[in-house]
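Report on one structure; see the data block that follows.
Missing here: one protein chain of the complex. Every other protein chain is in place.
Naming follows writing order (A and B), and every chain is counted from residue 1.
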C-alpha cells in the first residue's frame, strides 16, 4: 500500500510544504493570470485571435521584438565577458588595489533604471564629459554618437554585472589553490589554468547568472528607451503601453506569450546544461585560493590598464549622480556645472518635508516583509524540490513558480487586482484589493523566480551525503533541515534577501495598482514628485531620492557582505564572535561542499 | 543478519540492481567489490534507505525494513567524501546523533571523548572546525560520528579512496580493529581488491548489478567462480590455444581444451632453460626487462611476438635474471583457471 505512493508523499514535511505551495500558487500565481488571460483573449464567447494578426502585421512590433531578443542574446555574451573579467580582476589575480576595484565595480549594485541612464548620459550623452572631450579632439564625431544598439549594449552590460560580482565572486572560493598550483607545475600556462581549471569551476554559476542576464535583456525598458534611438527600440515599452490600455491588453498578453517562449527555451537549455555537470566539489580540504600574480609583465600591465579603465567606466556615472544631486534642475538636464549650480535645497525638500519620510518607512517595511516572506517560504519549497529531484511533482512546482518571469509585471499585478476585487473562495471568501496585504503578496510573487533559482543552486551545491549522514544518525527531516541544511544555505539566503530588499525599495509598477491609499511606497512618491506634468524642479528630486536609495542599498549590502552585521554583533558581544572570522563573502553554494 | 531478498532498484529506465539476493552474517566484515558502476554503492545506499527498491525486500534480523525511513534504521554509515557537517565543529559533528537522540549532556560529553580517543582524535582537535582538519582526520571524525551511536550495522562507502596510500593502509588496519572491537556487522564497498582481500571476512564480487561470486577472500582469489572474477581480481595471464592444448596433454592434467584459460602471474615460474620441468608446461623465452620490487621481481619475458609478465617472489635460493637472459616459463596444470566462452572477450 504505502509503497505505491511516490517518495515525497511519505514525508509529512514534504506534504505540508507542497500543500501550502499548491494553495499559494493557485491563489496568487495561476488564478490571477488565468483571470486576466481569459478577460483578454475570450471575447464574445470565443477565442480572440485579433492580437496575433495585429502584432504580426506590425513592422514596428516585429522589429522591437527582434531587438529585444537580440539584446538578450548579446547581453548573455557581453555581460558574461565583462562579469568574468571583473571577478577575475578582483578575486583571482593579484592586481594592485583590488579592494578599490571591487568597491568601484560594486556600484552597479546600488542603482538602476532611469537614474542609471542619466548617470551614463553625464559621461557619454550629447553634453557628457567624454563627448565633449571627443568632439574637441575629433571634430567629426557627432554629439549624439552614443546611441543605438552599441550604446544600449554598453550601458546594460556594465549595469548587469552585479550578479556576477556577487555570485561568481563567491564561487571562486570553490577553486582549490592546490589544483591551480599543480596545474601550473604540470607546465600549464596561466591562461591554460584559467581556461581549463578556473572557468569550468565557475560554469554552473555562470549558467545561473546568464538566465538573469537574458531576462534582463528581454525586458529592458529604460535604457533602450533613452539610448536606443529610432533604430533600436525594444518591446518592453510597447508592452507597458498596451498593458495599461484596457482595450489593448490582448496585445500585451500576446507579446508576453512570445517572450515567454523565448524565456522557456532559455531555461530549458540552461537546465539541460546544468544537469550535465556535477556541481559540488569532492570534499578535499581545499587551500583557499590566493590571488595569482601575473607572470608576464606585459599581460600584467594590460590587465591593470583594463581593470582601472573599467573602474572609471563603473564609477563615473554614479559619482556624477551624487554630484548632480546637489545641483538645480537646469544643471542636471544640461549636464553642465556652474558656480551657482550647487544647492542643498533638493535635500532639504526631500528630507525635511513632514510627509516625506513616511514613504521611506512604508517602502522599507514592505521590502523587508516581502523579502523575508519570500525567502522563508522558498527555503522550504526549494528543499522539497531538491529533495525529490526526479519526481514529476518537483517539475510541476518548478514550472509554476517561474510564472512571474513569464508574465510581464503589469499583467501579473492587474490579474491580482482584478481577481481579488471580488470575494474569492481561495482566500476564504475575502476581498484583498484595497488591503495592505495585497501589495506585499504582489512583491512576494514578483521575487519568487529569482529567489527560487538562486536558492536552488545553493541547495544543489550541498553534498547530498551530508544530509544522508544526518538522516542515518537519526535526525528527522525537519531537524536535518534546521540544523544541517539551513546553516549551509543561509549565506546565499541572506544575500538573496539583501538583493530582493534593495530591488523593491523604489518599485513603482506594482505599487501604482495595489498600494493602499494610506500606505503608499516611495516609488509612487518619487514618480509623483517628478512626473513631467508637475514641478519642473523635480529631476533634482529624483537624484536626491536616488542617492538616498543608494545609501540604503549600500548599508544593506554592507550588512550582508561587508560583514557589517558581524561587526555590529561583535561590538555587542565581543566574546562570542571572536572565535571565528574570515572572508565574509558567502554566497556560493559549493563553498560548503 | 542482513538479507537482500530479490531486491531490484531502478533509476528511471535504468536498472541499477536487477534482482539482488544476499545474506550477511552477524559480526561479519562483508565487502561489495566491483568496478565503478557495478551497483555496489546502490546496494549499500538501498540498505541505508536512500533508494527505494522497485521490488524485493530488505531484512535486518528477520524484520522487513524496506519501507522504514533511513533515520529509523539504526545504521551507521561512512562516506567517501566524509559528509561532515561543515557548519559544525568536530565535537558537534560527533555529538550530532546523540543530540538528536536527546541523550543527557554528560553522557554526550563522555561518549564523544571516548570515541574520539578510540579513533585517535585529540581533545584539541575536537574544538576545531572540520575544515581545519586533514583528510585522514576528517575521515576519523566521520567514523567516530557513526560509531558513537553504537550501531549494529556499519556501512562504509569507499571510505579510504580519497586518502593517500600510506594513510590508507594505516586507516585500513585501524578500521578493521575497530570493527572487531565493536563487533559491528559491516558492509564495505570498494573497487580496490587489495582493500577487499585484506579486510573482509567475505567478499561479494559484483558486475553490472549481478553477483558474480560470494566467498572468502581465498575462495574468490584462488577459485574464482567466473571469468570476470578471475580477471578482475589480481593479475592473470591468458593462455593461448596452443599452450592449453599442450597443458591438457600432460599426465594427470585437469586442463581441458576449448575453454578460456588463465593463470595468475605469480603462479608462473621462471627458470634457466633445460632444467627439469616438474610436470609443468615449459616455454622458452628471453627476458626483456626486470623490475626489482624488493619482495618480488617483475619480469617482462618475450615469447616470440608476445610479452608475458611474470612475478617471481624473492628467494634466497633462486637466481635472478637480467635483460637478455634466456629463460623458460613454466605453468603447472593445476594452476590453470578455466571458464566457458560465455562473457565478452576479457583482456588477459
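Note that in this section a contact is a pair of C-beta atoms (placed from the backbone, for glycine too) under 8 Å apart; a residue touches a chain by one contact, two chains touch by 3 or more.
Operating definition for what follows: contacts and distances are computed from a predicted model.
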Request  = Given the choices "ABC transporter substrate-binding protein", "Integral membrane protein", "SDR family NAD(P)-dependent oxidoreductase" or "Ferritin-like domain-containing protein", state the protein name listed in UniProt for the chain not shown.
outcome  = "ABC transporter substrate-binding protein"
Task = Have a look at A:203, A:369, A:396 or A:426 and name the one touching the chain we're not showing.
result = A:369
Task = Using the touch definition up top, pick the residue from A:40, A:69 or A:117 that touches the left-out chain.
result = A:117
Note = In the whole complex, of A:183, A:253 or A:417, the residue touching the missing chain would be A:417
Key: Residue numbers in chain A that touch the chain omitted from display   = 54-55, 57-61, 63, 114, 117-118, 126-127, 222, 225-226, 230, 233, 237-238, 241-242, 244-248, 251, 329-330, 333-334, 354-355, 358, 361-362, 364-366, 368-369, 371-372, 414, 417-418, 421-422, 431, 433-434, 436, 487, 490-491, 493-494, 497-498, 501, 512-513, 515-520, 524, 527-529, 531-537, 539, 559-560, 563-566, 568-569, 577, 580-582, 584, 586
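To be clear about the criterion, only the chains that are shown with their structure count from here on.
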Key: Touching residues on chain B, where the partner in the complex is chain A   = 11-12, 45, 48-50, 52, 66-67, 69-77, 79-88, 96-97, 100-101, 129, 131, 133-135, 138, 142, 145-146, 149, 162
Query = What residues of chain A sit close enough to touch chain B in their complex?
reply = 2-3, 7, 10, 282-285, 390, 463, 465-466, 468-477, 479, 483-484, 487-488, 580, 592
